[in-house]
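A single protein chain has been removed from this complex, and every other one stays in its place.
So that you can tell them apart, the chains are marked A, B and C in the order they are listed, and the count of residues begins at 1 in each.
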Amino acid sequence: MNSFGEIFRLTTFGESHGPALGGIIDGMPAGLEVDIKAVQQELDRRRPGQSAIVTGRQENDRVTFLSGIFEGKTTGTPIGFTIANTDQHSKDYEEMRHIWRPSHADMTYTMKYGMRDHRGGGRASARETAARVVGGALARQVLSRHGITVAAYTSSVGPVTTPLPYSSMSLASAYDNDARCPDKDVAEEMIRLIKEVKKKGDTIGGTVTCVVSGVPAGLGEPLFDKLQSRLAAAMLSIPAAKGFDYGMGFDGCGSLGSEMADTFIPDGNGGITTATNHSGGIQGGISNGSDIYFRVAFKPVATLLRRVDTTDDTGRPTQLQARGRHDPCVLPRAVPIVEAMTAMVILDAFLKNRTTRL
Amino acid sequence: MNSFGEIFRLTTFGESHGPALGGIIDGMPAGLEVDIKAVQQELDRRRPGQSAIVTGRQENDRVTFLSGIFEGKTTGTPIGFTIANTDQHSKDYEEMRHIWRPSHADMTYTMKYGMRDHRGGGRASARETAARVVGGALARQVLSRHGITVAAYTSSVGPVTTPLPYSSMSLASAYDNDARCPDKDVAEEMIRLIKEVKKKGDTIGGTVTCVVSGVPAGLGEPLFDKLQSRLAAAMLSIPAAKGFDYGMGFDGCGSLGSEMADTFIPDGNGGITTATNHSGGIQGGISNGSDIYFRVAFKPVATLLRRVDTTDDTGRPTQLQARGRHDPCVLPRAVPIVEAMTAMVILDAFLKNRTTRL
Amino acid sequence: MNSFGEIFRLTTFGESHGPALGGIIDGMPAGLEVDIKAVQQELDRRRPGQSAIVTGRQENDRVTFLSGIFEGKTTGTPIGFTIANTDQHSKDYEEMRHIWRPSHADMTYTMKYGMRDHRGGGRASARETAARVVGGALARQVLSRHGITVAAYTSSVGPVTTPLPYSSMSLASAYDNDARCPDKDVAEEMIRLIKEVKKKGDTIGGTVTCVVSGVPAGLGEPLFDKLQSRLAAAMLSIPAAKGFDYGMGFDGCGSLGSEMADTFIPDGNGGITTATNHSGGIQGGISNGSDIYFRVAFKPVATLLRRVDTTDDTGRPTQLQARGRHDPCVLPRAVPIVEAMTAMVILDAFLKNRTTRL
Partner (left out) sequence: MNSFGEIFRLTTFGESHGPALGGIIDGMPAGLEVDIKAVQQELDRRRPGQSAIVTGRQENDRVTFLSGIFEGKTTGTPIGFTIANTDQHSKDYEEMRHIWRPSHADMTYTMKYGMRDHRGGGRASARETAARVVGGALARQVLSRHGITVAAYTSSVGPVTTPLPYSSMSLASAYDNDARCPDKDVAEEMIRLIKEVKKKGDTIGGTVTCVVSGVPAGLGEPLFDKLQSRLAAAMLSIPAAKGFDYGMGFDGCGSLGSEMADTFIPDGNGGITTATNHSGGIQGGISNGSDIYFRVAFKPVATLLRRVDTTDDTGRPTQLQARGRHDPCVLPRAVPIVEAMTAMVILDAFLKNRTTRL
């Protein structure tokens, strides 16, 4: 379904080539001042056409709020919003009416629904993530009032990976370069690689790392709504995402328990802390107060910018020349989307946790 | 919360040291004969005490069905069941009333709820997964009538990894050895490693791979209930799980799009198929009819069987000697749990998809 | 929350005085031709300004669909829509910023949310029901393809009640008169009464009766989603609704069981029918194939068109002169809203029931 979250809940609609996309944010706490410019800034970060290494489409992505905000403040009623689709080249897609692009959702939508809007990927277009960014931007504004920050960055593109742990970088600087990697030197390598790949009409994958700081202990609802379950579901719902791990993650599988235990130690102020954070800030599905960090794997996008062999929907061999404008690498634009989904998960858990003890 | 699934929904209860655990299965289709022996067999596969490489606890794990099955068939009404807790050594845990085990849920439960049942991990004990296995076993029986099979196996333990792709192994043979890896030679290595680790009082992690075959195209509900989102949430809700990826997963991040596209080709019978299945059987969140396959990362379990340094819950340094009986490696017992959760996800999606077209 | 339904689900947003209201319809079956004119016709029936006995506000109520419909057919993806607010007289409400209208939601919204949009009732305005009518209109189009019809009418206004059972009237003719009562003579009396009440600046209540025909046996999900539970929740969510009963309802409370049993009799075609339908087409929460019928009680609307005594929000006595344009009797305009909510409940149950047996 098209709703996300239990108490803070975003419901979205919209195809890439209809008049508009948008959504409804339900469960937004009442009485908060909304910084609409900040929302727009996050949309701008997701928007294509910003640099040499992303698609050249010029989507304006202006959000219009229709309800739920009165005299600058949230009223507690649902916040409806739209983002007009303005830079559509629907004709680019006409030949795809009967061709399914490999590794795209063209075939599966057709099989499931018996038909599809073939223009620009329809509902499966990554354009729908604009609505997520709006929801996430509002969630972040609530979180930041409670000292919780969410920061993501590109941690690898193809084989190019930053060797630095997140804690030794200034995550806020991720948006300072086109790769969105706060490790500047590595960012330059990433950019070089993406340009090279683009020149060949090819695409490349990578990983985003996300860090949530300032989370109070207690968020997450065992058994089935563990914080990592919600985060994983959120991340895997992003187009092109193929994997999720948190804390020690896949890399910890090869380790021993004695190497991975986060030993409790006195914190020097009469409290307790842990010597390490291999757990990634979550134990038993509940936040423990340490930083939450996780990775999301993104595949190389499936649309190549060169002629590829395929069949039409009757099985007849044909060739496909994508004429839309596409990203050679989804990573830089995935960063704000990962942040948005994360912010919504954390706020939802934060609100839910208010019902645990009276 | 303690419910899982939308239409086929399992709700569970129970701590490791209460009188019983159990659950309620809602949305089970009506009129199906239930093979109760097969349910018990799956429970036996999860049960501790079965081999030299798992915990020596002797849990009987007999399921008692209390409703929803009449004259051998499901009635469409909820299926309540209990599993008595019989082999409790509650006193093993008395000293842990004021000690939080490192990398366990002891601290986070206490922070969230203001208290916890400190015996045997309480609700956070992996013992709760017995109820999941019951739900999964019933789901499998429905799926198998529709030609859908779910098979998981241990694909790595520490650095020991089977090099074989799933398609070249007989997955049904996974349960033939204690490691639950259908690659016999590698299985022996895994067993050797686990025994060695156990001797040192240490623990080790690994990965489970799971394959779902016979899935019709069309399962999964974009945007936010994509099949991979549901699978990821299910897997990350399993105790000790740290990561999930499907299809090319994390390994595909370093690849080019041209290497990873699943090109459409004629299938020789007038239909269409794909030359490869890097997508892992899901595109745009919807199954495409190919095998679905994914991996789950499990950490080395946190309870070491040797004395470790820690603090009590007031921050005073102390030492902890786990006296319960624990697994040196969670992998073999994780296999039936992964299968159970997968079966429930797929059945839920299968039922939901019946509402897509009239 | 602002979502209604489980599988066919409407989520709405919008205040009476914002730029627009609207909604998202999720779970609409794919591949159905949409009759957009028919949707508009139902909106027009709800719209104010249509006759002498309803408010003189001229709301245009044009629905704009933004997604989910492609080349005239539903795609199975969410249908977003907006209805612009065009005839706002926001200044009519300025003085109400600090006055709570008696028996309105002004006080309770302020208490709950700490603030409110005071213009025209804000989110609590009956204007929000326009979005419900859009959802209901689409649901009806699906139902009608399956032979299910929904027809409501004004069955009483104040003490003026039609003595005819629904089965002896042509329900389709309800919209032929301003009272929306298919009993023409009684309709005239109702109109007379409403005009009289209006002249005095007063308001009056009444009941709507609704009949659903052609419903197959089997809809409704015991225990807690019984068909009557869903209908009751739907009806009580309509502004000004104060009660719901179905079948024999409140009137049957005084009767004996022997008078009220719906005895089974042969139907003459080798099947079974019942001699009566006191049950109202539902038994044990599940439809039995007979007509479903129920009543909804509506209070006299709270806004009088004359000066009334009240206090401001600090408790200081003042007088209130409503200057907006209001209905003297909500009944005629409630008829299409009752139909819309009913259609959505029935379609949701219809879709859910497809998962009961495989």
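Convention: a contact is a pair of C-beta atoms (placed from the backbone, for glycine too) under 8 Å apart; a residue touches a chain by one contact, two chains touch by 3 or more.
If you're wondering where the values come from, they're calculated on a predicted model, not measured in any experiment.
Q: In the whole complex, not just what's shown, which of A:97, A:199 or A:357 touches the removed chain?
A: A:357
Q: Considering the whole complex rather than only what is displayed, give the residues of subunit C touching the chain that is not shown.
A: 1-4, 12, 100, 102-105, 107-109, 111-114, 123-124, 128, 156, 158-159, 197, 202-207, 217-226, 228-237, 239, 241-250, 252-267, 270-272, 274, 278-280, 282-289, 297-304, 308-311, 313, 315-317, 353, 356-357
Q: May I ask you to list the residues on subunit B that touch the chain which is not drawn?
A: 1-3, 9, 11-15, 18-24, 26-27, 30-31, 64, 66-68, 70, 73, 75-80, 82, 112-117, 122-123
Q: Pick out the residues on subunit A that sit against the missing chain.
A: Answer for subunit A: residues 7, 27, 29-32, 76-77, 142, 145-146, 222, 351-352, 354-358 touch the chain left out.
In this section, only the chains that are shown with their structure count from here on.
Q: By number of C-beta pairs in contact, which two chains lead?
A: Pair with the most C-beta pairs in contact: A-B.
Q: Among all chains, which one's averaged Cα position is nearest the averaged Cα position of every protein chain shown?
A: The chain sitting closest to the overall C-alpha centre is A.
Q: Compute the distance, rounded to whole Å, between the mean C-alpha positions of subunit B and subunit C.
A: 46
Q: With centres defined as the mean C-alpha position, give me the subunit A-subunit B separation in Å.
A: 26
Q: Rounded to a whole Å, what is the gap between the Cα centroids of subunit A and subunit C?
A: Subunit A and subunit C have C-alpha centres separated by 39 Å.
Q: Check each residue of subunit A and list the ones that touch at least two other chains.
A: Where subunit A meets two or more other chains at a single residue, that happens at 1-3, 12, 112-114, 123.
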